[in-house]
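A single protein chain has been omitted; all remaining protein chains appear in their positions.
We just call them A, B and C in the order they show up, numbering each chain from 1.
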Amino acid sequence: MKYIWLIPLLPGLGAAINGLLGIRYFSRKASGAIACTMMLAALGLSLVAFWQMLGLPADARGVDVVVAQWIPSIPLATSNGQVGMFGVPWGYRLDPLSGMMILVVTGIGTLIHVYSTAYMADEPRGGVARFFCYLNLFCFFMLNLVLGDNFLVMFVGWEGVGLCSYLLIGYWYEKKSASDAGKKAFITNRIGDWGFVLGVFLIYSTFGTLDFRAVQNAAATMPVEAMHFGVLSFICLFLFVGATGKSAQIPLFVWLPDAMEGPTPVSALIHAATMVTAGVYMLGRNAVLFSHAPYVMTIVAIVGVLTALMAATIGLVQYDIKRVLAYSTVSQLGYMFTAMGVGAFSAGAFHLMTHAFFKALLFLGSGSVIHAMGGEQDMRKMGGLKKYLPVTFATMMVGTLAISGIIPLSGFFSKDEILFQAFVHNKVVWVVAVITAAMTAFYMWRLMSMTFFGGYNGPAWETSSHAAVATAAAHHVPHPADPHAHGQAHKDDHEVSHGPADTHGHDDHGGGHGHGPWHGPHESPTPMTFPLMALAVGAIVAGLVGVPIAMGGSNAIEKFLEPSFTASESAVAGEGAAKGAEASAEAASAEHEAEPHVSVNVERGLMLFSLFVAICGIAVAHKFYVKNPEISDGLAEQWAGAHKVLSNKYYVDEAYDATVISGTFAAGKGLWTVDRNVVDGVVNGSGWITIISAWFSGLTDRTVVDGLVNLVGRICEEGSFWFRKIQTGLVQNYALLMLFGVFAFVSIYLFMR
Amino acid sequence: MAHAIAFYTLAAFILGFAILVVTTKDTVHSVLFLVLDFLFVAALYVMLNAPFLAVIQVLVYAGGIVVLYLFVVMLVNLKRPPEAHSDPHRMTKFGFGLAGAVLIELGAIVVSGYMKAPAVTSPAQNLPVSGNTEQVGWLLYTNYLIPFEIASMLLLVAMIGAIVLAKREL
Amino acid sequence: MIDTFIIPTLKILIVLNATLVGVSYMTLLERKVIAWAQSRLGPMRVGPQGVLQPIADAVKLILKEDITPSKADKWVFTAAPVISMVPALIVYAVIPFGPVVRLFGRDVSLYITDVNVGLLYIVSVASVGVYGIILAGYASNSKFPLLASLRASAQLISYEVAVTLTLVSVILMSGSLSMVSIVNAQYNAHVWFGFVQPVAFVIFVIGSLAETNRAPFDLPEAEQELTGGFHTEYSGMRFALFFLAEYANMIVVSSVATTLFFGGWLRPFPNVAALHFLDVIPSWTWFLIKSFVFLYLFIWIRATLPRYRYDQLMRLGWKVLIPVAILNLVVTGIVKVMLL
Partner (left out) sequence: MPITPTHYMLLSAALFIIGVIGVMVRRNIIIIFMSIELILNAVNINLIAFSDQLHNVIGQVFAVFVIAVAAAEAAVGLGIILAFYRNKESVNIDEMNLMRW
């Protein structure tokens, strides 16, 4: 347990090895093997550490390990007058929350590494090494993020994962859309990071330290800002801005769907399981702060639920399989934020974990499907794949049911917990959440049915070598069923890819034979199916740790995660302030106080209701897309406007283009004009002044100084003109002068004697 | 008496030949007059009880230096008379006047000194050797050894310099 | 009066006449010796065995027309033979032909004078003798004499150095510059310096050959190249003067050599009592005999050796004789300081 600093270090080591040596020297298998080994070791270490932590008493489950003194103590003033020493240790903190997180990161990370070894098998050698280098690097930063015991270490991880996501989204950098998506993600994250950094500054200037524990203890003693919008609220608001950036909430969610340009394992690991949940983790980490800022809590809840609803509605009409999953991710994150917003931190974290499992499972499954379809991502080109890839079908079915909230799969418990808490706190939020849940079930089932059920209506395949051309031709044949959807198909295609024929070139999903002719849908190799099954098991059982009391279970995860969300009692006792103690108690167990108000029956009823809603969604989707698909097309024509709006994602991108980006350009132009007119004007003016003054000083130089110099020279010249008459150049005249000297001396002698 | 006659004769010859040396047009003639002048100066030395200096005068001056002059005069076979060109800036008359003035001054000094009592004849310094040559040699190699060495070095340098100057290509 | 005026005058007259006669008969001797060396008879017409030949030559030279070239420098052309003759004659003033002897009841020194810088006097006068040649060559205003005179002066100055250095080593031996005291020093040293200074003696002989323009160093009058050398333009009495000057110089050199290296008027082994019977021969006779040996040696060498080339001459003078002379001088000094 003293060696938890090894957990982040190992992936970093792998990244270093792969990056410095691998890109040049290693083979595909070697680099993959190194990366997987490192992750496996990290996983083992984190399991050991977690086990040791479980052995500790519940209130002592917080272990700080300081690796080194990062920033030595610098005197730095804080807001309340006195000067705090700004010293930051490079410290790691293992407590229930971070323990869960490292388990999630290392576990899922390991599986996805294994998956990637097969998925990326057809990349160029250096590319594979680069990919695994980035992936390991991401794990390194992510583990730093979740293990860091102060805001600065966390911020390092925060930025690092942003960087890695940028690198991995732009992995196929020859592809303009990929590099653009990478840039979009990066810039959008910067906006969020700006908020996060402001929050960190404000925290230091308020508390004089950056250590989580210290900040929490200090904040626990402060009054709850229920009436006014105080400094804690501002801190939380800034932090929440950062969270929206990283976790793709309104208004910064636009980068996540485009991030699907990256390889599917990347989407699974970064953009579904781990990185995007960093925001949620951060909120949970600062639960005490947030619980002291009710307004911000409300804002968080509203933003979260709205995000969930909007993303779900968009997800209803998408045809790209990965985009559907992306929007579902956004909406699930919205769920988590809702949970945080309503104070159910443990529920949010719980959902985070379960979601990590089944969403990673779904992404990997979709990756398997795309792999099977030879790069095809348009669901209308699929269908009836059940008989081709049974394992993928089974596992993805598990995932779908889990995310839809079907008992007893994991999603049910976590989502139901969130809904219950929402119901307790805010009925409106609850209603919206429920609708969202129904939509979730609907579009997930729609995905499943369009992909696996029905008849195969993808491109024809042959064993001939020129099949690729044929498939390309077949791809562009209008679909007889819905000419209207075809246009959108084209639109979607424009956003992502143009089907197998030319996806072969850049987005190499061709599986084991990406460069040869495509031989039709087929099951993926074992390294890809094994993670699927493992994750499926996880998706099934992960919920059991959070079986609510209402169902006779003991909500273990809550009790387990409790200490992370409350200030340490020791600090509070040391504080000794009754008000602080009371506040911390209230903050610590908001839902516990709320619980007595609703009876267990109500809770059970809510469970049944949500279950019913989910099943309704599934049924409707089944009716629409499996029984008689024309209904969906009819609906699409009927609600053409809404459909168009939805499939264009509420024109958010366009709106941003119109407002933010063009505004930025305009501002830049204005600043440029100011620069050219004012700044350059000042510079040129000073230049002119210099020139004029130089002219004057030159005038004085010429007249006065040179005048003196010339005067001296003239005097010498005139004097020499007369004196040189002596210099006749005749030796005898000089001798004559000598004789004159003799004469002079002798006469002096004569007259002196 | 005979001493006076000898002195005046020698003085007359010395000055006469000196004037001839200065005034003669032909260079070779003036060289010859110079030799004669030196010979008479040597005779004067003999009269002054300095036979060694007399012989050295003849040997070095007449036998060495003037022969050198004669060489140069012969080597320099001039196409045109040596004093054809005369610079307008030369102040010959001033030179004459100044020389005369200096002569008068010196004469005044000497004569005034002559008016005074004649210089006392101090007893001869006691050198361990007798005879003019031995005494000169003694002084040269004892008291004046370092000046003697310096003079020899000067002669060496002069020899090298003369060779460097006169040799056409080194 | 007699001692201060008459006796010196008589000495001078005797020495001059003897010298001139000796010089004239040197010519006859030279011609005879060379003739014998070449198995000829030499002059036989004038008198028995041609003993009167010098007189005939003298008369002929005196009676011949004395030509002065039109472009010549008259005064110098006339002065040059005199300048070359006079030094050769005044050197005899310090040559000791014998010690002080009793003659007609009074002490008479067999030398004109004895100055304590006699040797230096000889050297300086010999150096003045160069002018005769140079001026002769210059005044003739002719190519061959000029070249010859330049050669001659260069040659004389060069060898004068070597000869003077050897003389210095002899002076070291004797400790005096006076010729008489040098001879006495040889008497006291029981040995002639020619035997203790062989190197100096050889160098002196070679150098004196060069200084007197004798073969094999007679480049100034190299007939084959210069048609008679510096006295090409001369004739009659002036030529006679040059001629006499050369032979007079020979006699001077032999006399000096005799005095310095062969004990002057001393008889052989002057300290050996067993040889007293040799004293019946007067000292000046010994001197004349020794000098005659040297003169015969000169003539012999001329008859024997071919003439040097000019560069060989200079190389011999500067690169052999002078260094050897200096070395000899140094060794002599060391020996004198250390051993004696």
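Some observations on this one:
Following the convention adopted for this analysis, contacts are C-beta pairs under 8 Å (C-beta built on N, C-alpha and C of every residue); 3 or more make two chains touch, one makes a residue touch a chain.
All values reported here derive from a predicted model rather than from experimental measurement.
Although one chain is omitted from the display, it touches the following shown chains in the full assembly: A, B.
In the full complex, chain A contacts the hidden chain through residues 724, 727-732, 735-736, 739. Listed for chain B, the residues touching the missing chain in the whole complex are 3-4, 7, 11, 14-15, 18-19, 21-22, 27, 30-31, 34, 37-38, 41, 44-45, 48-50, 52-53, 56-57, 60-61, 64-65, 68-69, 71-73, 75-76, 78-80, 82-87, 90, 92, 95-96, 98-100, 102-103, 106-107, 110-111, 113-114, 118-119, 121-125, 127, 132, 135-136, 139-140, 144, 147-148, 151-152, 154-155, 157-159, 161-166, 168.
Everything that follows uses one rule, which is that only the chains that are shown with their structure count from here on.
When chain centres are taken as C-alpha averages, the shortest distance to the whole-protein C-alpha average belongs to A.
Chain pair with the larger contact count among B-C and A-B is B-C, by C-beta pairs in contact. Inter-chain spacing, taken between the CA centroids of chain A and chain C, is 127 Å.
Chain centres here are Cα averages; for chain B and chain C they lie 30 Å apart. The distance from the centre of chain A to the centre of chain B, each centre being the mean of the chain's C-alpha atoms, comes to 114 Å.
In chain B, no residue touches at least two other chains. On the side of chain B, the complex with chain C involves touching residues 26, 28-29, 32, 35, 39, 51-52, 55-56, 58-59, 62-64, 67, 70-71, 74, 131-133. In the complex of the two chains, the chain A residues touching chain B come out as 728-730, 732-733, 736, 739-740, 742-743, 746-747, 749-750. Residues of chain B touching chain A in their complex: 87, 89-91, 94-95, 98-99, 101-102, 105-106, 108-109.
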